[in-house]
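Pasting in a structure now, in structure tokens, and then I'll have a few things to ask.
Left out: one protein chain. Kept in place: all the others.
Note that the chains are named A and B in the order they appear, and that numbering of residues resets to 1 at the start of each chain.
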Amino acid sequence: MFGNCIKNVRTAAPLVHNITNYVTVNDVANILLACGASPIMSDEPEDVEDITSICGGLNINIGTLNQRSIEGMFRAGRKARSMGHVLLLDPVGAGASALRTNTAVKLMKEVGFDVIRGNISEIKTLASGSGTTKGVDADAADAVTEENLDSAVAFVKGFARQAGCIAAVTGAVDLVSDGKSCYVIRNGREEMGKITGTGCQLSGMMTAFLAANPENKLEASAAAVSAMGLAGELAWERMQEGEGNASYRNRIIDAVCHMNEKILEEGARYEVR
Amino acid sequence: MFGNCIKNVRTAAPLVHNITNYVTVNDVANILLACGASPIMSDEPEDVEDITSICGGLNINIGTLNQRSIEGMFRAGRKARSMGHVLLLDPVGAGASALRTNTAVKLMKEVGFDVIRGNISEIKTLASGSGTTKGVDADAADAVTEENLDSAVAFVKGFARQAGCIAAVTGAVDLVSDGKSCYVIRNGREEMGKITGTGCQLSGMMTAFLAANPENKLEASAAAVSAMGLAGELAWERMQEGEGNASYRNRIIDAVCHMNEKILEEGARYEVR
Partner (left out) sequence: MFGNCIKNVRTAAPLVHNITNYVTVNDVANILLACGASPIMSDEPEDVEDITSICGGLNINIGTLNQRSIEGMFRAGRKARSMGHVLLLDPVGAGASALRTNTAVKLMKEVGFDVIRGNISEIKTLASGSGTTKGVDADAADAVTEENLDSAVAFVKGFARQAGCIAAVTGAVDLVSDGKSCYVIRNGREEMGKITGTGCQLSGMMTAFLAANPENKLEASAAAVSAMGLAGELAWERMQEGEGNASYRNRIIDAVCHMNEKILEEGARYEVR
């Protein structure tokens, strides 16, 4: 029942601590507000423990990491873990640089996450400890398609077991697995790839879904993926003549703002494998 | 005459130096341009004194403070003070972490401000030197309402006297006081709370109003509060079907872009106590 998951976000209104990149941070904040949660951002090592203490979840995104914010990630991560908060890792650009790959791998080992959400190239990098990505986008050769779906599902399940957490791999087809079952989600539109930060936004929103549904993390993660994709579909229907990726960005957040239990239940398209 | 205050901003076109958080900084820049001012951002300690020297006002917002930017705040603040520029402090998240509370308190002591603008929980924290906030939003228990208005006005007046500056406490009802009189402003819409950074935007715009109306700081502060709230009302009237908080954000800045003396005079709703 994905509908229940978003309903719980609007009821619980969780406060989410985001250590995220400065490229898409404003959209992350606005989509958290749109889904009924509250965002707070802090990456200074001396500030993050206090901030994460008053939150219900921690979203770590390494998109524009630096030495200071990396220290903040570890300190916030350990504190959130010790308090039993939900933790999500978005390994933006893992595979594109040694610092990003190593930071993500070290965070997985030393902090531990409830969910890791990335594109297929980033997750392949984390699975093997090294890899290649086309910057912050997935390598086309890695893309999950209907043709390679079986092997992709097997890979994501395997990664989830190996990493000991839920794995959410988003792309043309989205896969969300806890190592045993795997949600295969077919919401979304290709044009979302022309907007910077739809992945970052999803990671923020997913952390809110997890914080509001702590007994049901796999479904909550899948519901967030479906909600984001569905928002992309509904927003596209509202596009006016001449509008492009900048307006589409706003319309997607707007669609999340209006999303409720009923809309998500009716619009979600997925199967469980 | 609030109308006169915005007219003076458009005529003087003050340059405003902002040391502000990276979450909402783009909207702060665009609303400053919308009201007729010019923004410049700089937080590097070795850069801020030169930058603030060519400006007419300094807006310090501690939303994503770090050790480097904190040093920048003090250096810019002292320089701006020594040059007689207007200074505004937005103590985002004071009460949510020791670093934020202590930084705000120390800035008040060592730099001094013409105006401190925050939500009621942040201002209560500064009044007592400690406190609790729900992240960057006001605690519901603290909210200023018609029911507790008398005591809230007394509190804000007292804080203004204690801090030796104008206090602007924004929320459902907005209060702006220099310790003697208090503007009670009833512009704005509840939905503005679903947008990240309307407070930050107001702080930026208020600094421009102060810089352009140096002989009339209390009224200029109140006029900025009223202009922001009125923009929220006018923008709401223009909302189209399916639009949500992302579009609302743009429409509010758009409404400021079109605001003039006449619109503000006619739309402002306030009393002085």
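We adopt the following convention: a contact is a pair of C-beta atoms (placed from the backbone, for glycine too) under 8 Å apart; a residue touches a chain by one contact, two chains touch by 3 or more.
Here the structure is a predicted model, which means the values were calculated and not measured.
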| item | value |
| --- | --- |
| Among B:Asp50, B:Glu110 or B:Glu146, residue touching the chain not depicted | B:Asp50 |
| Chain A residues touching the omitted chain (full complex) | 21-24, 26-27, 63-68, 93, 96-100, 134-137, 194-197, 242-247, 249-250 |
| Touch list for chain B against the chain that is not drawn | 15, 22, 25-27, 29-30, 33-34, 38-44, 46-47, 50-51, 54-55, 68, 234, 238, 249-258 |
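In the analysis below, only the chains that are shown with their structure count from here on.
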| item | value |
| --- | --- |
| Distance between chain centroids, defined by C-alpha means - chain A, chain B (Å) | 33 |
